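The structure under discussion is supplied below as structure tokens; questions concerning it will follow.
Here the complex is missing a single protein chain, while all its other protein chains stay put.
All chains are identified by letter, namely A and B, in their written order; residue positions are counted from 1 within each chain.
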Amino acid sequence: MTDETNPNRREFIKNTAIVAGVAVAPGIFLHSVSQAKPDEHPVDNSVRWGMLIDTNKCTTGCDDCVQACNKEHGLTIEPSHRAETQPQWIRKVELKHKQTGKQTSLPVMCQHCENPPCQDVCPTGASFKREDGIVLVDKHICIGCRYCMMACPYKARSFVHETLTEQKPYSPRGKGTVESCTMCVHKVDKGENPACVTSCTHGAIVFGDLNDPNSEISQKLATEQSMALREGLKLNPGVRYQGV
Amino acid sequence: MRYWLTTLGLLFGLALSVVVVAGDDEGKSWIPSPPKAKQAANEQTQCVEPVDVMRRMHGSYLKHHRDKTMYLGIRTKQYSLVQCINCHVTENEQGEYPSIQSRNHFCNSCHEYAAVKLDCFQCHATRPEEAYENQVPMVKPEGHH
Partner (left out) sequence: MSKHNITFEELQGNSTGFYALVGILGALVAMGLFAAYTMEHHGHVITGMDNQVVWGLPHIFAIFLILSASGVLNVASIGSVFRKAFYHPLARLSGLLAITLLVGGLVVLVLDLGRPDRLIVAMTSYNFKSIFTWNVFLYNGFIGVVGVYLWVMMDRSLQQFYRPMGLIAFIGRFILTTGTGSIFGFLVARSAYDTAILAPLFIAMSLVLGMAVFLLVLIASCVWGKRAMGIAFLERPKNLLSLFLVAVFYLITVYFITNLYVTKQHDLVYFLLASGSIYSYLFWIGYLALGTVIPLAILYHPIVGKTRNGIIAAASLVVVGGFSLLYTIIIGGQAFPLEIFSGMEVISSGFFDERAYHPYVPSVWEFMLGIGGISFAMLLTVMGMRILPFLFVPSSLSAIHLSPEEID
């Protein structure tokens, strides 16, 4: 096999890179060019991606993050089909404290557990965790048994119930397999923020490296109160919440 | 003993090729003509590997690369399916892209001829990235929904 960095390929790669560069929509926040991993480098566990969601900033009635996710991944809603069969990677939930009555608004998606139950139960190994903590489904070997959906404590997964067309180039999805939030891994690998993070005008979602003590997310976690959903299950999710 | 085995093998091979050739002649009134790529990846090899290598090996390149991308986050472009599509699936005069069911689609043009089922596009995008950004329509496949 030829070397992938063969100078003969440069022209081709440069051209396609221009195409990709034009594609970057205005307003996308490249959090740091230095964080962008070179394409040919494998991810490793020196990084663990995570999110911190500040429910004090998250606003009731706003679902910008949900819309952004649906758009990014081409999650279309088929109105003629039952709503329960439609894909859902991120949802907005409004809560009321049973005693105090305090209301909270928050987005819930795959929590990218450190010890993911979905991975434990998956018979084929299709549910897996990347070295950098992002939990994905290898749809090439997912057999659609839905055991992972039974096992996920956050109901974060959807099963594709019908034939799809018009999938996005960087978000392949197909009938008969299970899917969930990918933490926009295709953007993260380019050094960009996930779509929900960039879409939130209230700044309620901070994305970053939990292993880097200097990252914004680590700094906040170190100084402010936060919690995981269903903390008692000890899954150590990569997504954490403030103000719940 | 060895002699008879060899003879038997040869006869079997011969019979098989007769069947294949005969099968080939019927019902294949067309020859695949995959559309030209947008550009050559480089002057010497045209594609990212010499064309004859690509013809034989693209399946295994793609499969190997997909696992590297998915599990390791390696996003080099050389063997990426998205890049194949970007370069090889081209618009017609009306500026529309062929559907994957059409013989004008680069991938399908050969796969339909060779009767090798294509699984990729149950999930993967069939048109170049720019088609999705600019909302370029696809030619509606006939008799399909």
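Quick note on the criterion: a contact is a pair of C-beta atoms (placed from the backbone, for glycine too) under 8 Å apart; a residue touches a chain by one contact, two chains touch by 3 or more.
Everything numeric in this text was worked out from a predicted model, so none of it was measured.
Across the entire complex, contacts from the unshown chain go to A. Contact with the undisplayed chain is limited, among A:V47, A:C110, A:I134 or A:C152, to A:C152. On the side of chain A, touch with the chain left out of the figure occurs at residues 63, 66, 81-88, 91-99, 103-104, 108, 117, 119-125, 141-147, 149-155, 157-163, 175-178, 229-230, 233, 244.
By our rule, only the chains that are shown with their structure count from here on.
Centre-to-centre separation between chain A and chain B, using Cα means, comes to 32 Å.
Listed in rising order, the residues of chain B touching chain A in the complex are 39-45, 48-49, 66, 68, 70-79, 82-83, 85-87, 122-125, 128-130, 132-133. Only residues 2, 4, 8-9, 11-13, 15-16, 19-20, 23, 37, 39-43, 128, 130-132, 136, 138-140, 163-164, 166-170, 172-175, 177, 185-186, 189-190 of chain A touch chain B when the two sit together in their complex.
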